[in-house]
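For reference, the structure discussed in these notes is given below.
Just one protein chain is left out here, and the rest sit where they should.
Chains here go by letter, A, B and C, matching the order in which they are written, and residues are numbered from 1 within each.
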Amino acid sequence: MTQRPLRLGLLGGGPGSFIGAVHRMAAGLDGRFTLVAGAFSRSLDKSRAQAERWGVATDRAYDGIEAMLASEQARENGIEAIAIATPNDSHFAIAKAALEAGLPVICDKPMTATLAEAEALAPIVAASRQPFALTYTYTGYAMIREARARVAAGAIGRVRKITVDYPQGWLSDAIEGENMQAGWRTDPARAGAGGAIGDIGVHAFQLAEYVSGLQASELVADLPRVVPGRRLDDDCNILLRFAGDVPGVLTASQIATGERNGLRLRIYGDKGGLEWCHDAPGDLVLRWPDARSEIFHAGAPTLSPDAQRAIRLPSGHPEGFIEAFATLYSDFADAIHGISGRLDTVLPGIRDGLRSMRFVGCAVRSHDARAWLPFPGDPA
Amino acid sequence: MTQRPLRLGLLGGGPGSFIGAVHRMAAGLDGRFTLVAGAFSRSLDKSRAQAERWGVATDRAYDGIEAMLASEQARENGIEAIAIATPNDSHFAIAKAALEAGLPVICDKPMTATLAEAEALAPIVAASRQPFALTYTYTGYAMIREARARVAAGAIGRVRKITVDYPQGWLSDAIEGENMQAGWRTDPARAGAGGAIGDIGVHAFQLAEYVSGLQASELVADLPRVVPGRRLDDDCNILLRFAGDVPGVLTASQIATGERNGLRLRIYGDKGGLEWCHDAPGDLVLRWPDARSEIFHAGAPTLSPDAQRAIRLPSGHPEGFIEAFATLYSDFADAIHGISGRLDTVLPGIRDGLRSMRFVGCAVRSHDARAWLPFPGDPA
Amino acid sequence: MTQRPLRLGLLGGGPGSFIGAVHRMAAGLDGRFTLVAGAFSRSLDKSRAQAERWGVATDRAYDGIEAMLASEQARENGIEAIAIATPNDSHFAIAKAALEAGLPVICDKPMTATLAEAEALAPIVAASRQPFALTYTYTGYAMIREARARVAAGAIGRVRKITVDYPQGWLSDAIEGENMQAGWRTDPARAGAGGAIGDIGVHAFQLAEYVSGLQASELVADLPRVVPGRRLDDDCNILLRFAGDVPGVLTASQIATGERNGLRLRIYGDKGGLEWCHDAPGDLVLRWPDARSEIFHAGAPTLSPDAQRAIRLPSGHPEGFIEAFATLYSDFADAIHGISGRLDTVLPGIRDGLRSMRFVGCAVRSHDARAWLPFPGDPA
Partner (left out) sequence: MTQRPLRLGLLGGGPGSFIGAVHRMAAGLDGRFTLVAGAFSRSLDKSRAQAERWGVATDRAYDGIEAMLASEQARENGIEAIAIATPNDSHFAIAKAALEAGLPVICDKPMTATLAEAEALAPIVAASRQPFALTYTYTGYAMIREARARVAAGAIGRVRKITVDYPQGWLSDAIEGENMQAGWRTDPARAGAGGAIGDIGVHAFQLAEYVSGLQASELVADLPRVVPGRRLDDDCNILLRFAGDVPGVLTASQIATGERNGLRLRIYGDKGGLEWCHDAPGDLVLRWPDARSEIFHAGAPTLSPDAQRAIRLPSGHPEGFIEAFATLYSDFADAIHGISGRLDTVLPGIRDGLRSMRFVGCAVRSHDARAWLPFPGDPA
């Protein structure tokens, strides 16, 4: 069955924003959404300028969620869903307002700036009965979904070790004065309690649990502030134990000079090991005890349905970050249309959001205490 | 200055088409075009079904260029440009009709099915004064443009050797009976005189000249038909000499079993060598005589303006095939708005199309004669 | 000046030994040593059989260090140096006997089975005035020496993060019953207090300090026994702080199924980052903030003297594990001839041995205490 594209309103995406532009491209890529309104900036002028640039009617450019809801709810052809691409400290208020207005929400990670906000959001999502999705981008890559499906199917046997590394180098220097993105990410008032851990450590953490199917149960974290003057961690190194006492290691860094965005996940089972790296996102490497590696390439006919859904092109035609993001939007559209049960399983939602916020909190406490701490799993 | 999206009509892209869907995604990605009409299939029913799937008004779905032009030209908000994604043998007629109706055209390669058509098209393009662009996709990759800019700037010195390989394996078996794409590509009546050479050899050829800045001047070609029963070459191996007696080797194959789409270009100068491979499209490798390799990654601040224009995301965030295609659409939009001189230089147009057709013709004659043949360059 | 090859006696290297054979090949490769005697096994018959296989006179095959010393010291052309390639628990007694007999010693790591032995050995080495070298193989790779030289020269700036991973998978199953090598390595009585950490973790640790030039000062270790029934750790995950509060992460595993021997070191400074991986041992990768990677290949004319010394072949001709080992033997020969000051700096010796043993001890205590522990540096 064919659905017409849904009408989307975007919060964020003003000049200098990286992720807002990604939302626009991703939402439209598979023809599931059309961007028709936006509060692209808190300045109405800037918001309108961006609207023009993006082919959105300027009378549907707003300076915030309140104005957007007021105007759009009054239209016949008003927005049918909200995307949130603003700094962390505004996520809660926007999401709350949208959900209470009966609109589905797709939101950047981390879900909120504080754990308290996250815990307050959960019942609001539940009460709204609206789909609430989080753009953990890496879960949109076909080969991450393939990894998840293979682990679940027992391809590598019982999981016994999980390693995830997320090195970036763009905060190697103290650029927060001149760079808007660096500015809010290194400011506790806008980013929350976690720096690198909140910005990219949560991606690493979510991915480890997402692919392995195991929840962490204990951790010890070291969250140094490497660049002088930083008020939040810019490097993040954590030992974990997952359910069943499975050991794990998670690192995330924004001072790994020269690294660009090399997220890398390795999971070892008692039959084999798997590796996925963002540098070659279309490859899933499996390694076997007989000194043989096997690489499954995106587009392979043998991939799982969850992976197949995330692929648009024949094998050998690279898809990247925007495409992965677009897959999340497609799943979100399906959730709105009520035609899939992927939300909160394949498509991250409120559960992943809460869990990541708790992870940041637990890691910060562990760092401060210089101690291993239990990290309770979610109720099944 | 901001332009609103241009209204686009697409020919081709019916069920089972790969490249038609790419046109739709690429045209919209940068917000420069909106798909508003299409002759997605020669069957009106199928055309309408695809329109619905893609959010195009069904009354703007047609069964061919004539109907499309008749109806769209009559509308106030009719199409402003045409994209051609049909099999090779229909390119000429569609392009001619569109150009003569005063519409800019962006067309898949090879430009036409025969050299005669190509030569007939050139004056039509000239007379129309409309932009005519060809989707040599690989020229849309940022790092290909960077390679071109660096060679032109003398980074590797005087060019002395050119090698380009384009291995695919998808025609390893005689699937033409059941696979629509294989069907027309292996049929001389629809594909023209070249099989693998016409389908992918022209990509390799165009890229070699595009990046090196040199024109081939002589060649000897071997164009075997490897799979029993094939009526066109499915493998293509050519020795060349470029201007200044620079040696070159070009291979293209569709029976390289297991290969997916591994286009790989290497150019050697008297100071250094460069390599680009479609497997890692965001990397440009330069090799130096002091046993040192240098890899420039997409997003590097040191890239040339032509490369910068082709990048949407920060370094480390992979862009792929659709993004490269979208860059061609952005350049095409600029050409329509008259704000760049990239057409027929950075953005391939009628000149590249003619040259590729002559290349196919010359290679086929060389193969038949089992002989080296001169391959005249274009007048400057 | 030219020296004749030195006469070497080897302890260990019996049937089933991997490292003994490496010693034989490495000692001879550069013509600095000739293997003339050996206690290849505790069984005299097996020792003689191996002598025959290796072209050693069978009357110079022994069943232990005592017999070897007694006989060889009596010969005019007796051995001039001893190599120890036996299980860990015999290192101390052999080294002590050899040193006290006035013979230089080259010994496998870990230096001894226990810290007490290590501490007892130090004054014996000092009193003997004989060279005592440890075969930390990876320090013999040219590009590791290059990495060390570049870090020391400030190429990547002030070091701010150190990551070292050493994944193996060969102990994924409980093979210790049937596999001799697995047998002693998983037996606390023969291997000492550390399993994976003592076998390969010490390589990772030594390399991190060797290349970075920084000593660890604090750590928290998790040393799980993953395979049921294991009495020593078979996986090893450690957070560290190095001098100046530099964060570090060290992992070593022998249950990383499918991994073969993928030692990988990354060091980040405030100007750039470097990476070396055993999978491509002839490459040293440097990454720069301008999204550019630089790979120095073994054989490059620009390499440091320490790296140049470790290279035998022109660039592009791979050298591997045996060659790295041979470099240690060449340095050892130089130390015997008194013509270099590389011992205990470029060539690991008693200091590296002691430090590694203390590292294992500290890590085991940290694991048992589930706590961060200080790890005192050596006196300068």
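Here, contacts are C-beta pairs under 8 Å (C-beta built on N, C-alpha and C of every residue); 3 or more make two chains touch, one makes a residue touch a chain.
Every value quoted in this text rests on a predicted model; they were computed, and no experiment measured them.
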Touching partners, among the displayed chains, of the absent chain
A, B, C
Of the residues C:L8, C:V22 or C:A310, which one touches the chain left out of the display?
C:V22
Out of C:K109, C:H203 or C:H297, point to the residue that touches the absent chain in the complete complex.
C:H297
Options A:P5, A:G299, A:G320 or A:G353, residue touching the unrepresented chain:
A:G299
Residue among C:E146, C:E218, C:E294 or C:E323 touching the omitted chain
C:E323
Please identify, in ascending order, the residues of subunit C that touch the omitted chain?
2, 4-5, 18, 21-22, 24-25, 28-31, 34, 52-55, 168, 170, 259-262, 278-281, 297, 299, 312-323
For subunit B, residues touching the missing partner are 156-157, 160-161, 163, 165, 167, 169, 172-173, 220, 222, 224, 226, 235, 237-239, 241, 245, 247-249, 251, 253, 255-260, 266, 268-273, 286-289, 291, 293, 370-372
Suppose we count only contacts with the excluded chain; which residues of subunit A make the list?
290-302, 315-316
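Please note the rule applied: only the chains that are shown with their structure count from here on.
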Taking all residue numbers used at the subunit A/subunit B interface, answer same if over half belong to both copies and different if under half do.
same
Just the chain pair, please, that has the highest number of C-beta contacts.
A-C
Please report how many Å separate the Cα centroid of subunit A from that of subunit C, as a whole number.
42
Touching two or more other chains in subunit C are residues 291, 293
